[in-house]
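Encoded as structure tokens, the structure appears first; notes follow it.
For this depiction, one protein chain was excluded, whereas all remaining protein chains were kept in their positions.
So, chain A:
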């Protein structure tokens, strides 16, 4: 096998150039191609330069400065070193010329002596030419970098959905820039020490990749704050896996939220802790919709203070539910089905159910003449049984009809 010099220069021209030109601007890039390269190489580099110009559309995951340290340094340095080691002195000189091109001006380039592209090289030399993999300098996806970058491949093995992450602005280039041993591993160990299950790590990082860029001291401060508020170790772990953004909020903010819930709802510390552990999203969200929902419960629905407390402690989700949907359900249950406030407060799960489900079932029962929601009367049907049984059980136990009848009834609505 005889490789000729031309092929070698072809193979090496791409990564070397991109390595050398990394900090330079596009225009310099373009110009240097034309200046530095000899005619035989020209065709390929033309293509290369076009590649670098085209993707200015949506997002450049890795602009020139943003190329990951490990991907870029490892690969291109290696390529450069290889080239310096094994290539005949002429080529070596050329490499230096190119890599130092920033200081070069236009003059003097023509004077560089290049080996003939047709010069034959020995087989041993040919074997030792490493063809570096072609990493695009910028890309729309993380796909080309996954195999090369240690961080990304480790994250994939953890179960992080990179595709979902790269849809979000700036997350892709952030991930590429991370170093596994310096940035990622300590955070993973921290989460592991916290008691988060290993299988949940992937989903947590998919939800909140920014935990990787947060400093470790901050994370520890927040966890210790939660512990001073007498959250147990397990509950902190559960909260973090349920609401991954929890640890990205400052201590003041967390303190503010916890104080708000305790004061606004008038709950004891124990109950507040219980509510927050069950729905840790409450600490991450904005407080305005929560205040609004509380007002809706109080003024629009007419629940009393202790009833609201009971509703919130049993179904915390009422606080972050859609106001319009809550109103729709309450309106139907209270005004159409004639269920008093006390019963709704007793079975607050009904506020968390689907409106269509409640409506269809109520109308079916009414059609059958068994819509009876007063506990004092016979054939009482509790709201719980109305809403939370699956369809077949509901038909057989509550409505005493067949499932086909129920479906046929649905088609008359």
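Please note the rule applied: a contact is a pair of C-beta atoms (placed from the backbone, for glycine too) under 8 Å apart; a residue touches a chain by one contact, two chains touch by 3 or more; residues count from 1.
Note that in this section contacts and distances are computed from a predicted model.
**Q** Tell me the UniProt protein name of the chain this structure doesn't show, selecting from "WD repeat-containing protein 82", "U6 snRNA-associated Sm-like protein LSm8", "Interferon alpha/beta receptor 1" or "Pseudouridine synthase II N-terminal domain-containing protein".
**A** Hidden chain identified via UniProt as "Pseudouridine synthase II N-terminal domain-containing protein".
**Q** Quick one: say which of A:214, A:298, A:391 or A:405 touches the chain that got left out.
**A** A:391
**Q** Check the options A:156, A:284 or A:353 and report the residue that touches the missing chain.
**A** A:156
**Q** Among A:147, A:255 or A:300, which one touches the chain that has been omitted from the display?
**A** Per the contact definition at the top, the residue touching the missing chain is A:147.
**Q** Which of these touches the unseen chain: A:119, A:170, A:306 or A:410?
**A** Reading the full complex, the residue touching the unseen chain is A:410.
**Q** For the chain that got dropped from the picture, name the residues of chain A it touches.
**A** 124, 127-128, 141-144, 146-147, 152-153, 156, 159-164, 356, 360, 391, 407, 410-413
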